[in-house]
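Questions regarding the structure given below will be posed in turn.
A protein chain is absent from this complex, but the other protein chains hold their places.
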Amino acid sequence: MDTLLRLWQSTGIYHMQSGQMIMIGICLLLLFLAIRKGFEPMLLVPIGFGGLLANLPAAGLAFSAIEHALVNGTPEIGATLAQLAGLGTDTADATIYKTLTQGEPELHQAALHTVQTAGYNDGMLYTFYKVAIASGIAPLVIFIGVGAMTDFGPLLANPKTLLLGAAAQFGIFATVMGAVGLSYFGMDFTIAEAAAIGIIGGADGPTAIYVASKLAPDLLGAIAVAAYSYMALVPLIQPPIMRALTTQAERGIVMQQLRTVSKREKIIFPIVMLALVGLILPDATPLLGAFCLGNLMRESGVVDRLSDTAQNALINITTIFLGLAVGSKLAADKFLDPKTLGILALGIVAFGIGTAAGVLMAKAMNLFCKHKINPLIGSAGVSAVPMAARVSNKLGLQANPQNYLLMHAMGPNVAGVIGSAIAAGVMITIVSNLPAG
Amino acid sequence: MDTLLRLWQSTGIYHMQSGQMIMIGICLLLLFLAIRKGFEPMLLVPIGFGGLLANLPAAGLAFSAIEHALVNGTPEIGATLAQLAGLGTDTADATIYKTLTQGEPELHQAALHTVQTAGYNDGMLYTFYKVAIASGIAPLVIFIGVGAMTDFGPLLANPKTLLLGAAAQFGIFATVMGAVGLSYFGMDFTIAEAAAIGIIGGADGPTAIYVASKLAPDLLGAIAVAAYSYMALVPLIQPPIMRALTTQAERGIVMQQLRTVSKREKIIFPIVMLALVGLILPDATPLLGAFCLGNLMRESGVVDRLSDTAQNALINITTIFLGLAVGSKLAADKFLDPKTLGILALGIVAFGIGTAAGVLMAKAMNLFCKHKINPLIGSAGVSAVPMAARVSNKLGLQANPQNYLLMHAMGPNVAGVIGSAIAAGVMITIVSNLPAG
Amino acid sequence: MDTLLRLWQSTGIYHMQSGQMIMIGICLLLLFLAIRKGFEPMLLVPIGFGGLLANLPAAGLAFSAIEHALVNGTPEIGATLAQLAGLGTDTADATIYKTLTQGEPELHQAALHTVQTAGYNDGMLYTFYKVAIASGIAPLVIFIGVGAMTDFGPLLANPKTLLLGAAAQFGIFATVMGAVGLSYFGMDFTIAEAAAIGIIGGADGPTAIYVASKLAPDLLGAIAVAAYSYMALVPLIQPPIMRALTTQAERGIVMQQLRTVSKREKIIFPIVMLALVGLILPDATPLLGAFCLGNLMRESGVVDRLSDTAQNALINITTIFLGLAVGSKLAADKFLDPKTLGILALGIVAFGIGTAAGVLMAKAMNLFCKHKINPLIGSAGVSAVPMAARVSNKLGLQANPQNYLLMHAMGPNVAGVIGSAIAAGVMITIVSNLPAG
Amino acid sequence: MQATLLEQAFDLLIFGMGTVFVFLTLLVFAVNLMSRFIQSFFPEPVIEEAPVATRKTASDAIDPTTLAVIQAAIRQHRDKQSRG
Amino acid sequence: MQATLLEQAFDLLIFGMGTVFVFLTLLVFAVNLMSRFIQSFFPEPVIEEAPVATRKTASDAIDPTTLAVIQAAIRQHRDKQSRG
Partner (left out) sequence: MQATLLEQAFDLLIFGMGTVFVFLTLLVFAVNLMSRFIQSFFPEPVIEEAPVATRKTASDAIDPTTLAVIQAAIRQHRDKQSRG
């Protein structure tokens, strides 16, 4: 009979909380957007599904063994852990967890031993998060694959477009200011959190996840969701801004044909870039190092089988687990927070500012360069490869049916990836050297 | 000169034990069955080969560093460890190992430090086991791939066949009773072991391995071998039972054409199923969550590259290491035990009972449903995808050359996978909540 | 303002050391050789690039968290760690690191806790090294793939060519003597280091990395670089030696047509070989076990999808990370050492001796066998698959335009792989049983 | 002790089969609900199935030899690259 | 406290954008230098691009149906093997 009771007490319904209901609704929305509306499905399908799993009550798939024992465990184990932490049994689980895991390593060890002997294990998603994101590996592996998929030809044919990629990063830092500004409305972000939020403006998923995992792991879920959702919304966010800041004439500018770039240049470029990163910004070397490795494997032409694998099996496998791991951060207690609304609001602002900065930079450059740049390609500087470049191309054709900007826009587009990786490095460097704000 | 002695003392012949000889013979038999007779080669080739490696004397490929030092190490290190455990040098290795690893974490730490400084490392297979199975990851990854390979169309077209998949699980629980019954013949199984043995009746490899790794790791080798061997024997085990329980007329029943199922239904189904699992049986969410994720990736149609990778590179890589890891449990000391015979005997009984239950359930349903079900598809409820469904089809054609049951049998067949995953969840829930039996 | 200072102090230029400059030059040379000259690009591209990353100043990508904190960390953390180690702040980083990591496990734990709370993490390459090489896994996985790519047909058709593969291993052991000899010139190699250097003569990358990681991790970078570079140079190193040791008549010998080998023989061979290895040399079972597994998957013909994956996705992914991990050992402090010059010198000698031994063995065998062997195929015994076999073929055609030796040379070629794996096992066995020399 | 063991096993049997049936029965209802809902709100012709159909027919269409050639090509495409 | 937070954010803005611009400007110079160097020392016709070109044209060349068949073949090639 009490088996039946135990069985009932172990059901999800018995443990269901309103927060989890809401999060499940949100995750279903993400899946709908990904599958029906084509919002970055490669990431949002695993993320959304991971979010579903993370919010299934009592399953504790996103919990570490200790957290699982505290939240879903028997009262006995709860009491044991509270005692171990030297706290009352009525203390909040979160407090006990913090005491056990962030104190002395011995204490953590002991707690671990206790729960494991009681048969509690790390949840599936928690393991994925630890292996894929906390280790920092998955975003780097993705970058190897992205590098192997990237053709720097257009950028090498017209290097000055790199500056458009630089300007567009203004969205990142303006958003940091914005995040800090929000603290006047009672939303207290630390400088680390503000920086992590700003990176949304980089419009580059792996970079955003990498930075968030280092500076503000608790916000990672919201940041990743915002980054990927807004990347998918680029075709809606950018055009009005681009039109507002350009004249019909400017949009009609036809750029000169790009020269063909020699294989040799393409092979040497990733090495040149890596050297420069190494000299100036060591904290950006993991991201850009991985990116350059992938690109070198692609262009060298002597390791096609490695390059193919990096572009397919490797990046796909990593994407599945990266997505699920991000989903583990969509647990109600972490996501359902006024901060999330702030993050979503700031994120779209970041995209807007970045777009505007790119366009204005292009117009500014036209004051000096003799080969005029079509300002529409400036917006591609936010990266969001290749969506943003396609948007530039579309608006270009609207202005002048003979004006194909796609190739021209690919330059700033990939420059944007480099730019946000650099921005990521700077923020990690500065913030990690600051006294905790 | 004494180098020669050391060399001789380090040979396998010098350490060879009869048990290992026998196990090597058994593993060769497994390889023969896999390669020559086509017994589930995808798993039995790696498992059989892993078993060979695990039983190579003195290599200790299936041992942890500490166990390796105890069993194959120098007398000095053995003495040191015995002393560390506070036991006499003449104590059995197994006892010393238990004391060192299942006592205080500090003791384990110290022992680890001792053997590592002495140059002993975890064996290759032990590492694979730890990473692939003990972590619980490999069976889940396999399930992602299986989900991506599964077409729920036939099941959605005729949902009531799900009940056949439910009935066939009776084999699992009947076998648990049987295992307990054996204890009257002096074969003492704990309730956890009995449950792990029962899951063989689920006729689903990853599920069996997942449950065994949680409830009875020492029996995992025998359980996995039994599960995969009997899955391969389904064409021999099932037909007589099916014939015995059905009349010629029943076998000749022609079922109505299945309706075509819309893409939308296929996309939503995995989510509906996941929700239901989450509400009712949290402990089944890892297995069925992975299964649903794979299926959603397949049906959503927007992440084909992820689905392809899950069905190929990812599942193949995982299968290789999963198989080797299972093989590590074929070490003589674990496998050569009267219990193994009991397990093999119980396993085949489980298959038989499951088959019978499925067929009888189909006949029972025919008393109520207007669209008659051909009882031959009931046996497919044990899963063993797609073998069991093919068996149903074959017998159907024998009874009536126009009677193609394959598609109809695929419904209960995949239902059987869901059913045994649920059964697995229930058993883990109940057993882990019991006072150790 | 001091943010700017911190920023400047965090740049690579600020931390750049001459050693790193030199290493970067060397790595660029490796990349040039790999990409432009086709020197084993599959490995040398990742290795060279990994070397670049490892030598980027202040990035500490090849450092563990503790080492990173010591070398690139703030003075504060440095002082804390020195104090923890019970040493003066002015002590060399290396000394402090050694004290912290090779002493009591508790001390290591404490240091780890200190640096992690201070925000220092393991470098990307360090993580790759730990997971891929220190665990010993990557070389074994590569061997699974290599086994799946290897056709033992030619060897089975003419088994006595196995002896050529044995003779060629003389290069390994002669080099060990040479390494010890160098100690008279003040280059103090331990016996373990000498053995690790000798394995270069095995002309087999994964084997060399596997042995070096076990016997002399600090020399791994130099050893791997030497092994792969010389494998690429085989077409230059071998011909003169082969010509010097053979007469025109001998080079013209036409060998009898090889018989076709039955599938059955090919399936059973890997098992026979494994059994023999297990009986005689347990320490060689990991390498040859992996090799046999891959080959069995290939020949069994029932697990083609596993075999395909092992030959492609799996081996490619592993190769990328193995290469990067090896690159992490190209850090200046480890590579820029007179020993490296010794290693490079000894390595080429090893190749030469191995080649000569193979050729001479072939000539010796001709004194007894009735079916004459063309001594040119003896040189293929050093392995360096398939390069060495192609060299034999080329010289054979020069001597006699109708004399195609390629298939005949494949026998000793793969025998060489087995031979050096055996040599690796012997050296690990003997050395690990020696009192530290 | 044996007794309790038997009891436990019996509990497993009852509650196990119970849960399995409860779950799958609920799933049957859920699926029927879903299908009826979808078919009534999004009535669809067979179009949806088309891709799958075409895929099948396509793969049946190509004759073995073509397939052989293509697979050979794929294999050759792989083998081309030297050992990793 | 708020003040310092703002200051820190402002520092981030200034030094962040500064570094980004400095870096990418240097990269522009480096790339120009590299290209000029390469073009002067290794003047190359379009040959280099050839492989890429052919690849592109090739993939454009094959008509959808051929592609479908081939992809179907590839899928069939995969599906052929039983579940892992």
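Points to keep in mind about this one:
Note that the chains are named A, B, C, D and E in the order they appear, and that numbering of residues resets to 1 at the start of each chain.
Quick note on the criterion: contacts are C-beta pairs under 8 Å (C-beta built on N, C-alpha and C of every residue); 3 or more make two chains touch, one makes a residue touch a chain.
Only a predicted model underlies this, so the values are computations on that prediction, with no experimental measurement involved.
If you put the hidden chain back, the residue from C:37, C:98, C:263 or C:371 that touches it is C:263.
Shown as candidates are C:97, C:173, C:210 or C:291; the residue that touches the absent chain is C:173.
In the complete complex, the hidden chain is touched by one of C:25, C:38, C:103 or C:159, namely C:159. Listed for subunit C, the residues touching the missing chain in the whole complex are 155-156, 159-160, 162-163, 165-166, 169-170, 172-174, 176-177, 179-180, 183-184, 190-191, 194-195, 198, 260-265, 268-269, 272-273, 276-277, 280-281, 301, 415, 418-419, 422-423, 426-427, 430-431, 434, 437. Touching the omitted chain from subunit B are residues 3-4, 7, 304-306.
Assume only the chains that are shown with their structure count from here on.
Of the two interfaces, A-D and B-D, the higher number of touching C-beta pairs belongs to B-D. By residue number, over half of the contacts seen at C-E repeat in one listed pair from A-D, A-E or B-D, namely A-D. Distance from subunit E peaks, on a Cα-centroid basis, for B.
With centres defined as mean CA coordinates, subunit E is found 44 Å away from subunit B. Counting partner chains per residue, subunit E has residues 11, 15, 19, 78, 84 touching two or more of them.
Looking at subunit A, one finds that residues 3, 7, 277, 280-281, 301, 305-306, 313, 426, 430 touch two or more other chains.
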